[in-house]
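Note that one protein chain is taken out, while the other chains of the complex remain in position.
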Amino acid sequence: MTQDNHNNAYKFGMVIDLDKCTGCGSCMVSCMSENNVPFKEDESNKRDSITWMRVYKLTNGKSFPDTEIAYLPRPCQHCGGEGDHGHSPCVSVCPATATDYGYDTGIVSQIYTRCFGCRYCMGACPYHARYFNWWDPKWPEGMEKYLSPDVSPRMRGIVEKCSFCYHRYQAARDKAYYHGDKDHIKEEDYQTACTTACPSNAITFGDLNNPAHKVHQIVKPDPHPDPRNHHVVGKSRNPKVFRLLERLGTNPKVYYLSEREWVRKQGDHYLEGEWDKIKNHHGTTSHG
Amino acid sequence: MDSALIPEGAKRCSLPKFSIGMAIVGAVLLWGVWAMFLCWFKGLNQTNMNDYYGFALWIWADLAVIAVGGGAFFTGMLRYIFNIKELKNIINFAVIIGFICYSSALLILAIDIGQPLRGWFIFWHANIHSMLTEVAFCLSCYFAVLTIEFIPNILENRQANKVPFFHHLAHNMHGIMVIFAATGAFLSFFHQGSLGGVAGVMYGRPFAVREGLLIWPWTFFLFTWSAAAYGPSFTLLVTKMTEVITGKKLVKDNVVHLLAKISGWMIVTYIIAKIIDTIYWAYVTAPSLGFKLSHFYTDNSFYGYWILITEIVICGIVPGAILVIKSTRENPTLRLVAIILGTIGVCLNRWVMVLQIMAVPVMPFDTWALYIPSWQEVATTVLPVAYGIMLIALAYRYLPVFPQEKELNSVKPITESE
Amino acid sequence: MFPFSFEWVWDIGHMIFFGGLWYAVGILSAGMIYVILKAAWDTMSESINNSGESH
Partner (left out) sequence: MQSATRKKQATKVIVSSVTSKNQKHETLNFNGELYMKVDRRSFLGLGLGAVAGVAVSPVGLKLTDDSSIWTQNWPWTPVPVDGRVNYEKSVCSLCPGSCGISVRKIDNRPVKIEGLSDYPVNDGGACLHGIAGLQYLYDPARVKTPLKKNGDKFEKISWNDAIALIAEKLKGIRTEGTPEKLACITDKDQGSVSGLFRRLLETFGSSEFYTMPSLESYLELTASTFHGKGNTIAFDLENANFVLSFGAGIIEGWGSPVACFKANASRKERHAKLYQIEPRLSNTAANADKWIPVNPGTEADLALGLCAVILKNNLFDGSATINFMGGFNKFNAMLKRDYSLSKTAKITGIKASEIEKTAKMFAKAKKPVAVFGKGRGDGAQSLKELAAVHMLNCLVGNINKKGGVFVKPVSQYLNFPSQSMDRVADAGFGKNKTGSTVNQLFEKIDKSAQPLIEALFVYNANPGYNLHDSKRVKKTLDKIPFKVSFSSLLDETAMLCDIILPNHTFMERIEDVPSGAGFAKTVVGLSKPIIKPLLNTKHPGDSVILIAKALGGNVAKSFEWANYDQCLESVTSNIWSPLSKRGFVVISKGVPAYRPLVNVSFLAQNPATINAKGDYALTLIPIDNMRLINTGTASSPFAVKTVSDTVIKGKDIVVEINPLTAIGLKDKGFATLTTPLGKARVKININEGMMPGVIGMVRGLGHTFDNKYVSNIGVNINDLIGQVIEPGSGLDAAFGIKAKLVAA
């Protein structure tokens, strides 16, 4: 079952510049509109509100007037799992193979018609990127007319999450196939709905395996496991780039970029004094 | 009126009195059934679960009943495989309790899943890497074993046993029960373990994750061990309750002492392992992920260090000690205290391994998630209790559950039919 | 669940897991079939014996 997640395949990923992100919410709405996400009367309980892309507000914890705010958009992190072998926290626990890891794309899929709603994957995901359909999705009379046929609306009782707009990948693949080069999807042909919508261009999306792609150039992923923690693969060699809860070994494909140290520090947990030792360590020195 | 069905020589209360009792419990059961249907027809929005709290009250109940139902597999293993003869006097009851617990667990799972009509996908599209798949397979198979173990007892009903086929069937089943029991022990070992594994493999949740052996995190073994340790305690507790309610002595002291002693030693060994596991987790596993122990027990209104101390010391070391020491074990009051504490302890452990896991924030900027169950959740959690009481009452009334009952409650002893 | 379903992979994990499962299911069903048949046989033979006696 263990397959190679490193070569000859796409590894789609994202880097979000938190200094550019303004928390405007375009990515959230673009995602909802692209992926037929429903809405209900009261969405103020954020713990039962389906937002594949959720924007968290971070504060530096200081009091007035030294307070600072940053926004952190959180799509599904499309974890590669420990050692980047494809055993994402959610995929490895799903009892019915309703969520799967695409070794050819690095995308964690969700099969709505197979999921039977045990919610184990939600428990296993530390990012709360997975959402349960507690209610039947209902559109006000007439509004179902704007639903896109590219993404099927989900039924009550199942789990859903960000798919990196997988249908856009399929469209790009079809296009590449049509143009006779089916193995090479162009960077601009496959972009997620949140990426294209972001008015600040804070989101960059592409193939982390492809050095020509912007994500690769920003992230500079380390192909070797972190010598301090062999579960961690693909650590960024850019000192300003981090991943959420990187130390857990989930190996997300969503990276974050910030010049602000306090923001980077909020990406993970550190024991006293650890941050100062760790903050300047950025992957191995060798190149791959 | 139903005297023809009551075991020969046994005294039971009058049918009207019995019916009234059943009606009261039945009302509670109906309340639970109503809630269950609400959850099925309207969906899980009937609960107060949410995306942070995907596992909630009844999953705790599910794990708890399976843990306390562990008395069945462990007693069965001791009775049939290790051939400890005395235990035959309590094995029927242990099996019934196990049957109730496991059927309840399956029912809860059927309510808990968002798409009950697709529940069978867990078998059909099984992901062998998932601990839950292992749970589902072993749980269903083991439930089959418990049913098989229960059937002879049912067939021993006075009227049923008059049917020659049933009589022979019961007899033949007893004959090869060792094979079923062995299979049951094997299955039970794995599913108890995989329930522990459910939490332990969640490496995205530093509160839950444990290192382990091969594919199994330590919680795998701890769960099996704790079920084997506390399960018999629960069997004894229910036996005691049945004795109090019926006002009769049903199991001889030597049998009770033996089971209590076994439970005691299992608890002591388990709690040592649990303490080692906790220390290793608190000082090695969690810090390696950047977490201090205080992260898991402070900054919220419910989960404090008290829960850790209650589980390990008050409901672990204390009952273990009481049951291991002969003098305290044979003191009925202390023994009762011990089996009650033990039962609470294992339930608390399951609570921590289900509910606290969900509550602890993982992302640094996230907050504690606490939730209060809805009445539908409470009702469906109470449902198995009502169902269990009814089934025990029916079984006690109509089946020869306690072989020693007649001997202990009549002037002239009657020999066993077996 | 079955080797003919498309998720099936002939790897060590599937073989051990499903091997264990089918083994357990096999024992249980074989055991039950055995006791039912034997009980039926016992009943028949007893009933034949009984009939013989009563006539």
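In order of appearance the chains are A, B and C, and numbering begins at 1 in each one.
Definition applied: a residue touches a chain if its C-beta (ideal position, glycine included) is under 8 Å from a C-beta of that chain, and two chains touch if they have at least 3 such contacts.
Fair warning: this is a prediction, and the values are worked out from it, not measured in the lab.
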item	value
Hidden-chain contact residue, picked from the options A:Ala9, A:Cys24, A:Ala176 or A:Ile278	A:Cys24
Residue, one of A:Gly13, A:Gly80, A:Gly123 or A:Pro137, that touches the chain absent here	A:Pro137
Contact set of subunit A toward the excluded chain (per top definition)	17, 19-20, 22-26, 28-30, 32-34, 36, 39-46, 49, 51, 55, 57, 59, 62-65, 67-71, 113, 136-137, 139-149, 152-157, 193, 196-202
Touch list for subunit B against the chain that is not drawn	115, 117-118, 120-121, 162-165
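The working rule: only the chains that are shown with their structure count from here on.
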item	value
For subunit B paired with subunit C, centre-to-centre distance based on mean C-alpha positions, whole Å	27
Inter-centroid spacing, subunit C versus subunit A (mean Cα positions, whole Å)	49
Subunit A and subunit B, separation of their C-alpha mean positions in angstrom	40
Residues of subunit A whose C-beta touches two or more other chains	1, 97
Two or more partner chains touched - positions in subunit B	124-127, 129
Touch list for subunit C against partner subunit B, complex	1, 5, 7, 13-14, 17-18, 20-21, 24-25, 27-28, 31-32, 34-36, 38-40, 42-43, 46-47
Touching residues on subunit A, where the partner in the complex is subunit B	1, 45, 47-48, 56-58, 72, 82, 87, 89, 92-98, 114-120, 122-128, 130-136, 155-159, 229, 244-245, 247-250, 266-271, 274
Partner subunit C, residues of subunit B touching it in the complex	123-129, 134, 137, 141, 144-145, 148, 164-166, 168-169, 171-173, 175-176, 179-180, 183, 186-187, 190
